[in-house]
Every structure is written in structure tokens, then in C-alpha cells.
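All protein chains but one are shown at their positions in the complex.
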Amino acid sequence: MFRKMLLLGLVLTLAAALVMPALAQDDMETYMLGVALPFTGSFGTFGQDFERGIDLAVAQMNAELAAAGSAIRFETVSADTEQTPEGASRAVQTIVQTTGAQVIVGPLTTAEVLGAKQFVDENGIVIVAMASSGPAASIPGDNIFRVIYPPDTFSSKAFATIALERGHANMVLLHVDDAFGNGMKEQFITNYQAQGGGEVATFAYAPQSTELSTEAAAVSAALAGFGDSAGFFCVCFPGAAEAFVQVAQIDPILTSVQWLGNEAMTSDEMLEDPGHAMTLANADFVTVSQSADTTPLTPIFEHDFVAMFDKDPGIFTNYAFDAANIAMLTMLAAGNDGAAVKSMLPFIANHYIGTAVQAFLDENGDQAIASYGIRQVLEDGSGFEVIGTYDGNNDTITYK
Amino acid sequence: MIHLDIGATVIAVMTLFGIYSLMSISLNLEYGVAGLPNFGQALFISIGAYTAGLTYTRLLPLLAGAEAIHPCGPTMGQALQLRSEIMAAQPVAGFFNLGATFLLAALIAGAVGFGVSYVTLRLKEEWFLALVLLVGGETVRILVRGADDLICSHNGISSIAQPFYFIGEPRSSALLFMLLTLALALLAYLYSQRLLHSPYGRMLKGLRENEAVTRGLGKGISLARAQIMLIGSVIAAIAGVLFALNTGFVNTNDYVVTLTLDVWVMVVLGGIGNNRGAVLGAAMIAILDRATQVAAIALNMGGSPIEFNYVRYIVYGIILLLMLRYRPQGLLPESRLTTRAHEMVKRLLAQAADAVPAATARAKPMQPTKLEAGAAPLLKLTHLRKDFGGLRALHDVSLTVPEGAIIGLIGPNGSGKSTLINLVAGAETITGGQVHFNGEDISGLSADAVFHKGILRGYQEPALYFKMTVLDNLLLPIPNQIGEKPWRAPLRRSWEAQESANAEAAMEALRQVQLLPHYDTLASDLSGGQMKLLEIARAMMGAPKLLLLDEPTAGVAPALAYEIFQHIARLRAEAGVTFLIVEHRLEILFDFVDYVYALHLGKLLAAGDAAAIAADATVREVYFGD
Partner (left out) sequence: MPPALLTTSLVNTLQIGSLYALMALGITLTFSVMKLPNFAHAEFVSAGAYAALIISLAGVLNPLLIMAAAFVIGALAALLSHLLVFKPLEQRQVSFYTLILASFAIGLILRYLLFLLADSFNLFDLRIAIPLRILFRQDSLILSNLFAWAVPTSLLLVFLLTLLLNRSPLGREMRALANNPSLARVIGIPVERVKNATWLIVGGLAGVAGALWGMQTAVNPLMGWAAIISVFAAAILGGLSSFSGTILGAYVVAFSENTIMLFLNYSFSLDLAYKPAIPFIIIIAVLLIRPQGFSALLRRGGDLKR
């Protein structure tokens, strides 16, 4: 019986594979845009939100192409990376081998990007990642482009500069124990101490932790040890950040120092809880984010996204939209061919306006423009306001 | 739009199939054949992958005559480029490096598998091994992630090219890599088939079925189990190396509990204890994974309202549950005829049928013979004592069993008879007193050591290997089998002659108890009486000097009970075996015994020949209630 069921499943899959091309019209040329993101697991919501951003970009592009009478249409094909490097490698392989896609938007984290690297390099497939920022993937000459979001080398410098400007003689840093968190930690310490900062006590929490009272106690003790002049910097993912703020809000030390935090900490859910919002407000919580700048595209993207999906875009979703646009524009210019796209992509990216900031790629294929907005929690905890900007290329802070 | 690249898809799926097959063959040897619950597959696979991470960053540059660059931190990019250049330009260095990786991974994984299982299984129940390995895998993962510089834990080692990368054309190099994994999988398959068909495989299945009996038959089980764990771990580590090469990336996020579960699902789906089943399971997972992902792509393109990727996992779980419920043995159940001996017996039987119609080889009824006076004592118990907590089960019992005698041991339930048998056989520890056998103090020896002294025991309930054939039941106890050594087992020639001779001996034994026509029947399919006969025949295959029998006629029809004792008498007469028999059917026992000891409440109540005991007033009182 199960053999029959399995057989049936296989037959259906094959049938789908055979029928779908037949349905496509012959006079159209379809370019496949691969999307490899974690759709399941703790980052599943990120992946799905990013996919919406990509779908929006593709829908708009197809509408324009139709209006212009072009025969080219884009179609997305998505596969789940299961949030592991090996899963990312399999997802990219499946997309490429099932649809012949030459360009993949995604994956999410630096580890996933590196997991897919060998296959894409070897097979001439181009990866356009939207949010991976670990310095580990800054490799010249490969097929990986990280277009809008710059490597953490810049933001870590921004955080170090802000920490010093706020007068923190010493820092306590809590970070997620992965490529992103450790990269951030190393860069932050280097930059902070290079500019005359004092000691940095660091604590790592294991990825996927859901309970951080131990970590909060350790951070609190370290802050107490440094005395009044110390600041706290949290490099945390949303779920863990929630859990951390939850326990931190009744800690006398943590509620009496100033906080810095990475952009992922500023999710909507964070401020929904009044206790959490007030904790961040009292801590003068500041983050730097690439998206605080506006371009003419910013309001258009937000409006169109709400119109299409009836909900606000999540954090980083606009970068997925940008990455998809850069990928599609390059394909329109260079054709549906990995090698051509690889060669042409920096040129197109460097002429793309972006929803938050323009792209300009360095020799590693990474975003070189680092123009961050400095955002602080409003006093009543109801939202964030932009209090200044940080120009990563010149390492200068301008307050409003 | 689906545009299936059939060639590339087949290569990718077949490569994964090869790697998964290695994993499932490894677990099938450990769990399917030997019954060892290795829940640490992820650990052994990760050892292979981490080793690849080490060799491709440290050893490869040396083999290529370049200077190694630290693979982590600021020099990461340079190290990566050097690696890729070497793999593209110096295939020989690449191959040497791969060989070294296999060797090193096999060494480490083998040592871990052997060590952990040897320690755990000597001390504890087998499911402790399951937990220790499950937990050990995660612990090692956390520790490797913590040890920064080993494999750049947080970033991982990327761009580990597979050995055919130098060809430069992705399709051809992928094809060759696929052939490499399939060849290794085939090798592992053939090797494990040979193991399964050898006396070693038979012993492992015996261990799986009944540990105590196998120990009592003189097999060193801790070592045998540790050996199969070693073999399984080595295969898993080789799969791990290939797994890392296939992704081209090593880090700690991939080797989690779910990987272990995947391997278990392969074995359970395919068929536990059946190598073909294990391979089928691997194929199903490799295909299902790709097929569901393609289906997810197709469905998402069609605008599915729910996230199909979650549904994939739910469907996976449901399939597993349905299989466990309706097909617990897997799609290809274990074959009962595995060992070579069956073919030999079949051939011999065919020859015999061709030649002369075999005379009814039924043994003639044998009259009991009595012992000559003055035989030397073979077994001597002095003040044997056993306490269970505060309860004394045996009070300083002393008795002797002369060589060549049939000695009865009687007493009401709870009088300590079975305890006495257990103490002599080494199945329980002795509280006080000594056991001498052949003039040698054997008190406190383990069950398998006692066996090797020449003592074999039977059990009250038939303790056969029920899921093995009658023939395998007879062959397992034979001591000193060449093919029971794992390194000899695959070399069929080295043990075939001995197996053939053993098979003939087994045939003779079966003929005597009229079980020869049933040689390829599962022991569980025999009648109760046949089981008793088989147990006695099996005991004889171990060539014991002393046979301890615990109620050999329990639950058997009276006519057959008498026949069983006739076999006992014949064995004493023909093979010179000495018997110590616990029995309740005194009317039969007394016809055959030379001497009887009666126990009551753990104390020796009376001793004498059958007539004397039958007449003894105290015995009559406790036993017959007179």
C-alpha cells in the first residue's frame, strides 16, 4: 500500500514536471529567478517575508515588461534551506537542476551562503544575497554578491564610535554564537579599542536559545564590575532578544545603563510589550540600520508592499526586494546566463537606486556603501526615531 | 516553469543515495544485525566531516608543497583560494589528501565507536549506549564549535572541492564523484553482506536475540559488539567525509540529531537487519527529499495558500508512523536464510537424496545405564551460598557430580535449584563457597569463561534463538569458529571448510533428534517438544563435559518427555557427557539417574540413589506432603 502511495506521489510529481512547461506559452521567454531561503525553523518568518519582497519586485517587473511589449517574463522558484548550510546547498542544487535557474536570490545567513558556495562557484550560478553580512563571505572573484547590506565591518565601527561618543569607558557585549555574532564581536573590539575604548567583556549565547536569564545575570555582573561608565551592546536575534529583555527588565544594573543593539533587535514584536518598550526607552536604546536613509524608492516600496500583501514589510524585507531587482535588471541586460550575470552584476548594482541606499560593490562583490541611520527608541517606547547618520566610508557621525 | 535537468538531477540524487547508503548500511550492521541502538550516527558522520575540515586546511597545502595558511580569521580568504587552486591544478595531492582523510577519519571514528561501546556495554544496559551516543554527538558538536581554530567553528571551512574538481567541467566531475560514492557504497554493501552471511554475522544476530544465552554459549560478547561498532563507525565516518565533500563545506550546524533520525528512518523504512532494505531506505530518502522539494516548488508556483515546506516534515512524520505501525519490519523484512551453511546443507541433502534413500535413522530406544562405582568427581560444590539482599537462597550446599554420571537435583519450587544452576554457570555471583570443576576452582568466573571450561546450561523456558533457523541455532554454540573473527569473516575461503564440517556435524545432531527436515525452519515455528530437543542438540554442539539442565521436560507431553531422557542417556553413553538435571517429573527422572540430591529451602535435605530418595521420609514429607 505504501509503495503504491509513494509511487503515486512520484507519478504526480513527474506529471507536474511534464505538464507545467506545456502550459507556458511559446512566444514568451521565461527567466527563472531562484529563491533559496529558510522557510522553516526559527528564521522561517524572515524567509517568508523576504519571499514576499521578492514576489513584489517580480510582479512589478513583469507588469512593466508586459506594458513595454517585451517577451521576457520572470518567474520565481523557491526552495527551503532548512536554515543549515547543507540544506542551503541542496536547495540551490534543486532549484538549478529542476528549473535551470542561473541566478539565486538568498540565502539568509552567512553560514547558508557559504554552504552553497562550492556548488555555485563550480557551476557558474550567481548568488545575490540580501542580508548576509558576516565578513567570512567577503571573498574576491567568487559567484557570491551581497548587494545592499554591507559587511559588518562598517556597522561594528559605527557601534564602536557611538559607544565612545556616549562616554562608555568599557563595554559589555552579548552576542549570538555564530558567524554573524562572532564576526561582529571581533570587529567591534578592534574598532572600539583602536579608538581608545577600554575593556570589552563578551558573553556568547548559544544559537536558538530561548531562555537567557543566565546570560542576563552574567552581563549584569560584568556591568557592575565596570562601574557607571560602562555600556551594554547586544548582538542578538529577535527571539533571543525578546527573551533577554524579558529578564533584563527587572535587573537593577541592566536597567540603569545605556544599551546598543543590532538592527535585528528592533522587530515590531519587541515594542509591542509595554514592559520591553519601556526597558529599551529607559536604556536609551540605539541601533544603527542601513534602512533609515530614504531614497525616492522608499515610500513607493512600502506603499506597494502594503497594497499587495495587506501588511507592513518586516525588517530587511526591502533588501530582498532590492536584491531581486538587481538580479532581474542584470538578467535583462546580460541574458539568462550565470557567467554573463556574474560579469555584469556589479555594473548594474552600482547604478541601482535602492529602497534605502544605493548599491556600490567592492572587489569582494559586497556592498561598499555604508550609510547608516542611527535610530533611538522614543521616550514613550512607541517607536524609533532617526537621531543621526553614520557614514561608514568616512567614519563620521552626524546628529540631527 | 519546471525545466528538469534530468542528468544533473540523477547525478545529485545518486550521489546522495551513495552517501546515505553508507550511513544506513552502517546503522543496519549495528542495530539491524547486532541490535546495538546507535543513536549517535550524527557523531560518527561529523567525525568524518570535521576530519575533512582539518585535512583540507592543514594537510593539503603540505602535500602540494605549499605553505599552509591559517584557515580562520583574517587569512581565511587567502587560505580558501590556495585550497581551490591546489584542487584545480594538483589532482594527485587532492587524491592523496582524500586517502589520508579517509584513513584518519576511520581511525578516529573507529577508536571512538569501539571505546564508547566497549565501556558502555560492559557496564550497562544497551539503551544507555543509545543515550550516551545521542548526547555525545551534541556534546562534541558544542565543544568543536567552542574550539575556535579547529575548523573555524563559527564560519566553517568553505570551498572544500571534491577530488574530481580538477577536470573543470562540473557535469563530468560530478559524475565521477557520484561513481566514487556509489563504488564505496557498493564496497560497504558487499562487505556487510559477507559479514552477515558469515559465522560472525550469526553470532551478532545471536547477541541481538538473547544476550544471556549467547554469553552462556561462550561468546565474548562485549568484544564482538565493540567490534561491530568499530566497523559501523568507520563506515559512517567515510560517509561523513563524502557528505562534507558533496556540500563542499564543513561546519557544526549540519550534524544535529535530525541527521541521526534520518538514518534511522532509512533503516526502519527499508528493512531492519536486511542490507538490501537499508539500501532501499537510503534510496527512498534520497528520492523523497528531492521529490518533495520539487513538489514544493511546483506547489508554491501554483500559489499554495500554506507553506508546503512545513507540510513536508509533517508528511515525513506520518509516513514514518504508518510504517512503524503497519510494516514494522520495513519494506524488505530480514531474510531468515542468511548464513552460508544453509546452502551447504541443502547441497548435502540433495546429494543424499540422489544417492541411497536414507534409512530411517531414528535412534533406537535406549535403556538407562547406571554409573560404575568410583568415578572421579567432575563438579564439586563446597559450602556454596547465595544471598539476595537479606534473603539467603542457598545455605552452604556441598555436593559432587562424578564424571559420566547423570545426577538429579530435586526440590519443591523455591528450594534453590535454579539458583544453584545459575551459580555454577556463572550467571549470578556467588556469595560464599567454591565451585570446583575438573579439580579447578571456577567460582566467580563469567558465563562465557565457564562455558570454555566445558560447562553448558539449558534453561527452564526454551531459550533458543527464535528468529534464527534451526541450523543456525546449532551452529552458533560451536567454539573456536574461524569465521567469528570480524577480520576473517569477509574472507570466505578462510572459514568455509570449517563451516562445512560444522554443518555436517549439525546435520548429524539434527538427524538424531529427527529435526533434520526442519533445518531451515525458524526456531519459533517448532512445536514445544521440538524446541526442547533442539535445545539439547544445540547444547551438544558446544561439546560440553558437563550439561546443566533445568527441567528439560517442562511443558512436554509424557511420551516425548521419556524420549528426551533417552536422548540424554544416549549422549552420556556415546559422548561421555555428564549431566546435572533439575527435574520435577520424578517418575521419569528416577529411571535414568545415578544419584539424586534433594534441596529444600536452600539447604541440602537428602542425597542418595533414586530408590533411597524415593523412600526417604524427609523428602516425602516436603515433596509429596506425606
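For clarity, chains are labelled A and B in written order, and residue numbers in each chain start from 1.
Keep in mind that, in the parts below, a contact is a pair of C-beta atoms (placed from the backbone, for glycine too) under 8 Å apart; a residue touches a chain by one contact, two chains touch by 3 or more.
All values reported here derive from a predicted model rather than from experimental measurement.
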item: Which of B:Y118, B:Y189, B:Y313 or B:Y562 contacts the chain that the document leaves out; value: B:Y313
item: Residue, one of A:E242, A:E263 or A:D366, that touches the chain absent here; value: A:E242
item: Contact partner of the left-out chain, one of B:L4, B:V268 or B:L378; value: B:V268
item: Residue among A:E29, A:E165 or A:E269 touching the omitted chain; value: A:E269
item: Contact footprint on chain A, counting only the chain that is left out; value: 40-42, 44-45, 48, 177, 203-206, 208-215, 217-218, 220-221, 224-225, 238-239, 242-243, 246-247, 249-252, 267, 269, 272-275
item: Positions on chain B where the hidden chain makes contact; value: 31, 37, 39, 119-120, 123-125, 127-128, 130-132, 135-136, 138-139, 142-143, 145-146, 261, 264-265, 268, 306-307, 310-311, 313-314, 316-318, 320-321, 324-325, 328
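Methods note: only the chains that are shown with their structure count from here on.
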item: Complex contact set, residues of chain B against chain A; value: 1-5, 8-9, 12, 76-77, 80-81, 84, 142, 145, 152, 154-156, 158-161, 165, 170, 173, 243, 246-249, 251, 253-254, 256, 284, 287-291, 293-298, 300-301, 307, 309-310, 312-313, 319, 322-323, 326-327, 331
item: In the complex with chain B, residue positions of chain A that touch it; value: 1-3, 6, 9-10, 12-13, 16-17, 20-21, 24, 30, 32, 39-40, 44, 48, 75-80, 84-86, 89-91, 93-100, 110-111, 114-115, 117-119, 121-124, 134, 136, 138-141, 177-179, 181-183, 206
